[in-house]
Each structure stands twice: as C-alpha cells, then as structure tokens.
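Structure first, commentary second.
The other protein chains are all here in position, but one chain of the complex has been omitted.
Order of writing sets the labels: A and B. Residues in every chain begin at 1.
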Amino acid sequence: MAVTGFLTDSTLCIGCKACEVACKEWNDVPDDGFVWSGLSYDNTIALGHSTYRHVKFVERTPQTGCGGNASERMTWEFSSDVCKHCENAGCLEACPTGSIVRTEFGSVFVQPDICNGCGYCVVACPFGVVDRRPDDGRAFKCTFCYDRQKAGAEPACAKACPTGSILFGPLDELEAAGERRIAQLHAAGMSDATIWNPKETSVGGTHAFFLVRGDPRSYNLPPNPQVPATLLKQSWSAAGVAAAAMTAVSLLAFAWGAGSKQGKRIR
Amino acid sequence: MKSRIPDASTEGRIEEIREQAALGRLDAKGIRPPGAPFPEANAEDGYYGLPLLKAPVWTWEVPLYFFVGGAAGASSVVAIAAQVAGGSRALVREARWIAAIGAAASGPLLVLDLGRPERFLNMLRVFKPQSPMSVGAWTLTVFAASASAAVLADVIGLRRIGDAAAFAAALSGLGMATYTGVLIGATVIPVWAKHARSLPIHFGASGLASAVAVLTLRGHEDRALNTLGLVAAAFETYMGIEIEGANDLESEPLRHGPTGMTIRAGGFFSGPLSLALRLLGMKSRRARRAAAASALLGSLITRIAWIEAGKASVRDLRPAMR
Partner (left out) sequence: MAENHPVGFQWVIEAREKNGAKIIHVDPRFNRTSAMSDFWLPLRAGSDIVFLGAMIHYTLSNERYFRDYVVPYTNAATILRKDFQDTEDLGGLFSGWDPEKKQYDGKTWLYEGAEPKSGGAQPGMREEGGGHGKDRGGEGQDLHEPHRDPTLEHPRCIFQVLKRHFARYTPEMVEQSCGIPRERFLEVADIFTSASGREKTGAICYAVGWTQHSSGVQIIRAASILQLLLGNIGRPGGGIMALRGHASIQGSTDIPTLYDILPGYLPMPSQDDDSLAKWIKTHQSPKGWWFNIDKYIVSLLKAYYGEAATPQNEFGFNWLPKLTGDHSHFGYWLDMADGKLEGLFVMGQNPAVGAPNAKLERKALAKLKWLVVRDLVEIETATFWLDSPEIATGELRTEDIDTEVFLFPAASHVEKAGTFTNTQRLLQWREQAVEPPGDARSELHFMVHLGRLLQEKATDAPRDAGLRGLTWDYPCHGPIEEPDPEAVLREIHGWRIVSSRSGGGDAPHPASGHPLPASGAKDLTSNGAGTSQTEAGVLAEKHQSKSLREVSASDPSSLDALSLARALAPQRGERVAEGRVRGPATPIPTATPIPTTAPIKNFSELKNDGSTACGCWIYSGVFDGENKANGRAPKGKYGHGWGYAWPLDRRILYNRASAAPDGTPWSERKKLVWWDESKGEWTGDDIADFTKGKRPDAKGSTDNGGDDALPGDAPFIMHPDGVGWLYVPSGLKDGPLPAHYEPLESNQRNELYPQQVTNPAADRKERPDNVYATSPDARFPYVLTTYRLTEHHTSGAMSRTLSHLAELQPELFAEISPELAEEVGVRNGDCVIVATARGEIEARALVTARMPSLDVQGQRIHQVGLPYHWGGRGLVKGDVVNDLLAISEEPNVRIMESKALTCSVRRSEPIVAPLE
C-alpha cells in the first residue's frame, strides 16, 4: 500500500468549508457548539474532538485594486487544517492502549473500539489535534478516512473540495507536486508562498502538509514542533536519579537513625 | 425588535473575549480597542492568538492519583529501607499497608478518570516503553499486585513471600513515585515539558514527603522519618526557589495567575514550612506532626497546581510558536 498524504494548498482554497462539512457527514461527527467567534468567518476556531477539518481564515486589510491572488499582497487566505499524520506521531507513541496505530496508508488512526479515553494522546500531540469528546469519553481526530481508503476511495474532505485545494495522493508524488507548485507561484511573483512540513524537527515530517502564503505561524503552524519522545530520555534519567536518591536517602536515614544513640525513636 | 435573546451558551466566548479585553490582556485576539478593532492574524500572535495545543482533559482524579500513588510508592520504599536498615517492625508493616492501601486506591482513581472506565483493562493490551502512561499502567499493576501481596502474605504469615513481594513493591514503588513526573514532563504542554527533567525528582520528593508524613501522622516516631521529611522538604524548598527563579515563557503559569498562586501555596507547604517544622521537629513531636500535615497538604496542592498549570500553559501560544 502506498503511503498517502494531503497537500493542502491555501492559494487554491476558497474557504467554502465543504471539507469540514463533508468530513462531519462522512464520519458522523456531532456539532462543536453554536458559538460565534467574531474572528473573520471562522466559527470553528480549532481542530478538536468534533472537528477533524478546520478552515482557517487569515485576514489582513485589503487594498482597493488588489484581489487575494495579487502577488504583491496577501489579504484573506484560507487554509484547511487537519491532523498532520506525523511521521513520528506524538499521539501514537503516547497511547498506552495501542489504540492509535499506523495504518498501511501511513496514516495515524485511533481505533475507536480500543481507546479507553485516558487522554494521554491529547497532551502528546504537538499540533493540538486529537482531543477527548466529553460525552463519548474517547479520543477522536481525523481518521484519514481509513474506511474510504480501504475501499479505494479518497477521503471525504478531498472528494468534496471543489477547487483541488486538498490534494490527496501518494505522499512522494504530493511532495513533488508541492515543489512544482511553489516554483510556479514564485515564478508568478508570489514570493511569500511556502510549504510547511516540519521535516527537520523531531516530528520528522508530516503526511498532511500545507502550502501557505506568508508566515506559517499566522496559521498556527508551529515552526519547531517537537514530539514528546525527545524528552523521554532526560525525564526517565531524572526519574532514575530520583529513584536512586530516594532509595539511598531512605536507607541512609534508617541506617543512621538505627545507629544513633537515641535509638530508633525520638524521645 | 429583539427576537434573539443571547444566553450563556451563545455568550460564552464573547464574554471571555470581553473580559480579557477589559483587563487589557489580549489572550484572545478577537477584540481590540476602538480604532483598531479588526482582528488580524499575524506571525507574532499566530492565528488570532488562539491556542495551538489542547489542554489536558484530566480532572481531579489525576492529581489525586498522583498524590496517592506517589505516597504509596514512596511508602513501599520506606518500608523496604526500614526493613533493610533497621527500622521498627511496626513501621515496616504499616508502611507496607500504606503502600497497599494507596495502590488499591490508585487503580480506581485512574480508572475513574478514563473516558471509558469499563475499558481500563485495555491499558494492559500492550506494553509500550515509549509511552510513560503505558509504563505507568504496568508499574501500577505490578505495584498494586506486589504491595497487596506483601501485606496479604504477611497476614497469612508467609514472610518470605511477603518480603519478596515487598521488595518488588519497593522497586515498582520507586517507579510509582517518580513516573508521574515523566508522564507529564514528556508531553507537549510547554510548562511540563520545560520541567521534564526536574518533575520526576520533584514528584519523587513530594511522594516521599507524603509517605513519611502519613507514617508520622500514624504516630511513628522513627527518627529516620523526620530526617527523610527534612531532606524532602529541603529539596522542595529548592524546587520552589528554582521555580521562582525561572523567567522563561514556559514557566509563566508557575509564577503568574491562579496557577502561580497554587504552585506557590503547594511549594510553601511542602517546602519552607515543612522544612522549618521538620527542623523544629527534631525537638518537638507537635512540630513533626504539623510538618507532616503541611507536607501532605503541600504535596496534594502541588499535584493539583501542576495539572492546572498545564491547562493554563496551553493558552499561551508563544512557546509553541518558537
């Protein structure tokens, strides 16, 4: 099975949220609350236990004469966010039940019949993706439409995307396509177009990566995400030190107490 | 005509934004003062300053578990140390009992916190060394089994087996007392991750202090207990100083806001106050008991504070965006 991925190209995204809705339809995801945010046209706000696709609306002051496709100025960019399906996935490593697995498509999948809702994946995802659904108790995130992919279909979000902003396909092909697209955009004068894919970090790259204009940070795409695993060594060493110290101190304390004149008891 | 009556559910977020705006703290970038009211996303503030990371979903059971499990684990260590290094027999027995009871309480606490408690056994489907939660689950299992075996064997008079079990309990108890530091340290929560190195020691010391405190309150007067309490309190004092001195972004929740206050409170009870009382306790039984109470309280507050600090930590986007 080929490793598949998503290249989400914000220069092609019209912010229609069809991906969000298609995902919810296909995966039967409940609503996320009917709360108006006041933040551009984004009332979804973030990925979460009941949002696997989230279209961000990165808004700047527009200028008469310049549309959003004008190379000199980015004005209103839309970018459809999703679980990154990390090469080194914090959630997967953290999951104590083995509920989170890597599928034959290279995606990171939470098995709903295994997850016991321990919540540990939540604090292990460097992108704030997976979350526990309060009324259900289990953790949820993008499934990468494992069921659809199994059946040879593309994910619902990619299928619904009218403009091809969500490109789905074999990961290596997508990476090449991303390079070509960047070259094309740069040639068209859109020098602020970049690809965000944190390959150099401990995440080791993502299977869902993004083409955006401007600084990826304004899309909440972190420049330097780290998987918790990088901390394991130091933390376990510290635990070892602590354990050793505890043992030593306890032994010493009793040994000293036992050997002292006052005997074992004070007073 | 006003047909729409906003209520708490629709007003929630907007009220939050308003409050922050009123305080001049623009955690949520939805609101700017008039004149510049338009929210903009930019590199500095990220996506409208909205948090990237998800807050821990854990509720009260988890800090309580940290507390109980830590005390129980440390207790089993104390028990074996006392046994090996000449502590009183009563103390050894009681420490074993504390470990066993603590272990027995830990399980349910952990299960209760699960979103799907009925699936707690799934924790033992796999063993994943790279997952502190998995390591912890197995540790707790071994600990609970050995700590209870230790007391049970004692009761039916199988001393050998009891001792062996106690040894196993102490080994796993070391894990119990410290792994929770790794558990939260090796995460993406900035304030926890920043302290991944010190948290296991911090929690270990805190566990030891509470184990000792319980034994003290149970009336054990072994001198070693006060010594241990003293050492733990000294370390906790040191931790407090270190936290106060940390001026990195990640540690802000430890020093500011409600979580800062809680951390401080926890630190005060388990650090300086305990230390002072333990010092006095070299002479005074009362002071020792007070120190024990203070340490227990401090230990519990500390765990709660750290969990809450973790939740506060995700609200600050900046660390994640560097």
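In the analysis below, contacts are C-beta pairs under 8 Å (C-beta built on N, C-alpha and C of every residue); 3 or more make two chains touch, one makes a residue touch a chain.
These numbers were taken from a predicted model, which means no experiment stands behind them.
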Touching the absent chain when the full complex is considered, from A:112, A:134, A:162 or A:204: A:162
Absent-chain contact - pick from A:31, A:113 or A:135: A:31
Sites on subunit A contacted by the missing partner chain, in the whole complex: 12, 14-18, 20-21, 24-25, 30-36, 38, 40-41, 43-44, 59, 61-62, 64-70, 75-78, 162-164
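Quick note on the criterion: only the chains that are shown with their structure count from here on.
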Where subunit A and subunit B are represented by their mean Cα positions, the distance between them in whole Å: 27
In the complex with subunit B, residue positions of subunit A that touch it: 33-40, 45-46, 48, 56, 58-61, 90, 93-99, 114-120, 122-133, 136-139, 214-215, 217-220, 222-229, 231-232, 234-239, 241-243, 245-247, 249-260, 262, 264-267
In the complex with subunit A, residue positions of subunit B that touch it: 9-10, 12-14, 17, 29-31, 38-48, 50-58, 74, 77-78, 81-82, 84-88, 113-117, 119-120, 122-123, 125-126, 128, 130-134, 136-137, 174-175, 177-179, 181-189, 192-193, 196-201, 203-205, 208, 221-228, 231, 282, 285, 288, 310, 314, 317, 320-322
